[in-house]
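A protein chain is absent from this complex, but the other protein chains hold their places.
Up next, chain A:
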Amino acid sequence: MREWMQEKGEQFREHQRDGPNYVTGYQDKPFPSNPLFVSEPVLSEESREEIWRKVVQEGEAIKSVSANFGVDMRRVAAVVRLKEVEKAWEREGKKLATPYARAVMSMLPKKTLSKYREFEPINEIHVHSYTQQQLFLPTSESRHFTREDAAKAFGDRILPADKRVPHPELIALEKELLAGTSPEEAQAAFEKAAMESEVAAAEKDQKRRQQEEEQTTRVPASRFEFRFKEINVDDGGKDGRSRRGTGWRYGVPFYDRRRGEVKIPTKVE
């Protein structure tokens, strides 16, 4: 080992250049025996700032930022969320871990946003477990068998790929382009549709919160706030043992605090 350390290992002691330095010698393969894991580039510092600027300052829809730069929608939202925290820390005068950030970014592969080269595939759908088995469906030779028919064949409640993609607006855009609409017009229509879908989603969320708020009665006490909700006793089902029932029910064991039960929370809100 000492020999290896002196000959080959020494180059890994201090990180000198900008960019990754893996044992394989390749830029994107950290594990010699696993070529199937790729160290994929991260968004550069400027790209994160750019995304934040587009969404927060210019008020663009997350969907259109995602489509224009080829960054996953969830990533766009996460970048904005993290940037907001960073800005808040700056305003508060909290110390950022800048030297650490600089060092880590110099060790990682980076990619800067561009309109012509996507950062990651954005229109991905999960492979549905129903579609992972072979299926023989006898049908006539002349039948025009589309994706929708395939979805129906695999199961009653499976949506076709066209409805499962995260960016159905992009498909509409391409369809308009095929129909002969000018690229500018199609792009404008896409931006509009993206904004509309975002507004609709926000409204839906708002409505849900409002509904929830209407159902709760808040009673402030000295240390706590008591929140009462309307509960229907029939939620417990016929035998009162349904999972949807609320709280402890007579004759139904409720093991949440028993010794040996897993008490790790399953979600944090």
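Assorted remarks:
Please note the rule applied: a contact is a pair of C-beta atoms (placed from the backbone, for glycine too) under 8 Å apart; a residue touches a chain by one contact, two chains touch by 3 or more; residues count from 1.
What we mean here is this: contacts and distances are computed from a predicted model.
Missing chain, UniProt name from the options "Small ribosomal subunit protein uS4m", "Metaxin-2", "TFIID and SAGA subunit" or "Guanine nucleotide-binding protein alpha subunit": "Small ribosomal subunit protein uS4m".
The chain omitted from view is touched by exactly one of A:R91, A:H126, A:R244 or A:R258, namely A:H126.
Residues of chain A in touch with the missing chain: 1, 4-5, 8-9, 12-15, 20-23, 30-40, 42-43, 48, 72, 74-75, 78-79, 81-83, 85-86, 89, 95-101, 103-105, 107-108, 120-121, 123-127, 129, 141, 143-148, 150, 161-162, 165, 167, 170-175, 177-178, 264-269.
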